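Only one protein chain is missing from this complex, and each of the others stays in its spot.
In this document, chain identifiers A, B and C correspond to the written order of the chains, with residue numbering beginning at 1 in each.
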């Protein structure tokens, strides 16, 4: 058994970034069900995120989405965050909601549209300078719905050109994280559909360009942990967008659909040194029907539990069984860790950090849920603005 | 070769129902891109639908969606339709957009919510009485996002109870068409996920309850034509919602993603007598980025072309090859029909009907597209209202 | 918390049938890797199965496959089983390996081939009479590889006719379990591809015809526990063929690919009364690269662990949360049970049954593995004979 003290130490330094937009309203193309108490501006989102960090201790940063989280004074926003124990995190760009982007953004056939998209991305880097964010996350809704609609290859050329311009604008300590997605909102092909495409572009761009793995963005049957292991081996794993899915990009709470898969992914992170290699661990989820703050707390805890199990894998015993070709023995070593109930261990970790061992209960007892329902009256609730 | 005259006769009597909502704006959860000239009320939708019928000759009815197409006077609406050579068709219910329906409608745990949903469905039958519609199409967004969220089995009980009440309300010449859908907007399980579930309910309800096959609502790898053949054999195929998909419920133009599949489906319809058995052939699509009226014309033509090919299958030669176990020969008979270019044949059919052989060109030349952009200024464009 | 005593009692009476063929060699179309010590006849298979039961206490019956397990004297075979604490279980038919069955068996276009297949099935019922088996399991490899190859609908007619003849031959206490499978070895369509088809046939046949759910036989994204809940509600769930899959019909050890899914399935069994409703719990797996007996012990334990977790679900708390629409709370009740480490509980159960709490270790220490390698020299190892 790996030494428990080391496991605890690792768990105490874990950091899961939460996304500002998960605190706002979201939904499907059929309906967005608004919830009471939802934030109306980036400040209120941060206030909610601070609750998640207060009770879990491992959610110290918040990802922003531009323009949804645009403010006049990012310094003031950063200060507001710091006062609540938070830092501003990854800047997420949006090249899919402007009317000009109906047929794409930096892959669009029209240079004027591409320029518009690029200007937005460069503005995002400006914002990173202001917020002190390390990472620019690039997810492109670009793609086509119908065969022939546009030239697949030229779109790659345009993509490469656009990415290069943004890359050149990055500061020394800044990175771009390129996200891939199999489908939606483009249905015939997206322009960055898989890790291979993201990897090929990042490779040409340079070290500051890294691939981000969104756990919901793969074809059925894809072995995600293989991709994680491979990207770590190639030093190209920039981060995760955690969520879970049963079918497509369901954006359910991470760990809700397949907790064993999450464990396997985090085992490969652990085995590949990913916990100490600058990999960003972010949530990217939608809480369409469940209460948002508790859903995020739960998600953070799910990541913690899967991480604890991954850290508990007896690596030496595993290596012996693997070397000996003991298929069942090796599998059993992994399953022993997975089958362990790590909730008591995490309770201890929290108590040692001065936290309540039960984050969900502590949040519930805090009265915050009632408070925001009562206080956040009037105004326009935050959402995707779709 | 099947006699060409019979094929032409069948093609001339074909009828494809177009959905009122396809003329309005639609999109994904990321963005709805509004288009110019989009209808602002049910009357304008009918005016657009009349164009489709005018140029194709085989789109004589329009499906309505309640409440999106609610009007004060359905008689007036029907009269407006008739003046344009149309009839009002299937009534589609909506039990997914009221705030009460966040966790379901007729499957909801709360009887008050179920009552609300049922009242809506009964109102839809009232509307059918007013419009003279034969079919009530029931698609339920009901389902759950998380394991444990609700009791799968009790939801079936509630579903059965609700369907029975609606069934009892149907008039002698009215039917209910129960649609199934694998996922979305519910992500863990929907309450009618597959044809088996829809079939089991319809069987208990009686002859007026029939299954509707939406071509986009299946798991990857599902053989849809098998389902069609089976439902026809069981006398339980009520109709189709045509569209096409590459991944999930993409709602692309029918025939755009897999024209061979569409042909195979229509072959099973033909072989099972479905063209003369009261099966409803409806489109249910979203034209998120392409011009709507021409997209619908194109879709109708795609159905026509696949139908023509299906009708051209040399059934006798096929039967001989099948009986002899001639795998390649039997397949070749089918492929011969599929590989035929039926566009000249359909051009002839149209000319014999007094239509332009080129519906797309005729529509383009008609000036309607420009006219609606010019005239439909102000007001609120129709859409899903999500 | 459900009372622990009741949970233990249920776990003690659990019965998982193991399949004779899992003790023999198996592989893929690419290669069958033979293993040392593999049984050479049905008697040796039973001897191995007795080991599984000896160490787990919950594997008292063994499924036979005809003709792989054909013997002269089934009475002698049954006696041999009984002497080792076993009973003969389900009879599995084989209508896919005779050269005549290249294009199908009871769905074949040629009546002579259908007759041959039916005679085999009737012979299987004769064997059931001799072995005292309750269940005849029918899995048909029937289907087509190419569109047009045969008539989908006529094949259904032939299937219905064949099933009816077998049904009529069943004794009062005998059942037929109809298995469905999406694909393989037929690749275009199988003749019983989904639960709906199996259900429709069983419904017409009568109460003795029941559906069997093989956990590996579904399209990607299918919610299997929904099917289980639905079939239990319809009183048509005859049994399970347990195994697990990552992609297609991988036939890996049950619980190896998605233990959370197995838990959800067994929760629906529990919730629907399936543990006391005559449902057959069978393994149907291939141990292509791992040692067979320990793989089967492990699989039985995986079913036990998932069952224990399913039984530990706090049904009352769950019902309250579900009724209140508390999405996160209801999900949490389910996850609390799933996250419990039930291995200590199962250790207790075993000790109370007079067994070693560690079946894997006990088997390893028993020396059986070495014994069979040493003794089973010469002869022909059992396998699929493909």
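A few remarks follow.
One rule holds in what follows: a residue touches a chain if its C-beta (ideal position, glycine included) is under 8 Å from a C-beta of that chain, and two chains touch if they have at least 3 such contacts.
Computed from a predicted model, the values in this text were never measured in an experiment.
When you scan A:7, A:103 or A:117 for touch with the missing chain, the hit is A:103. Summary of contacts with the chain left out: across B:153, B:343 or B:376, the touching residue is B:343. From the set C:99, C:172 or C:375, the residue in touch with the chain omitted from the display is C:99, counting the whole complex. Between the chain not shown and the residues A:214, A:268, A:290 or A:305, the one that touches is A:268.
Remark: the residues of chain A touching the chain excluded from display are 103, 109-110, 145-153, 156-157, 182-183, 188-189, 193-197, 199-200, 203, 218-223, 225-227, 229-230, 232-234, 260, 264, 268, 271-272, 318-319, 321-323, 325, 327-328, 330-335. Although one chain is not displayed, chain C still touches it through residues 26-34, 96-97, 99, 101-103, 141, 145-147, 182-185, 187-188, 220, 245-248, 250, 252-253, 256-257, 288-290, 384, 386. The omitted chain makes contact with chain B at the following residues, 220-221, 223, 246-247, 256, 258-261, 289-291, 294-295, 298, 305, 327-328, 331-332, 338-341, 343, 360.
Criterion: only the chains that are shown with their structure count from here on.
One finds 37 Å separating the Cα centroids of chain A and chain B.
Taking the mean of the C-alpha atoms as each chain's centre, chain B and chain C sit 39 Å apart. Residue positions 103, 145-147, 182-183, 188, 220 of chain B are each in touch with at least two other chains.
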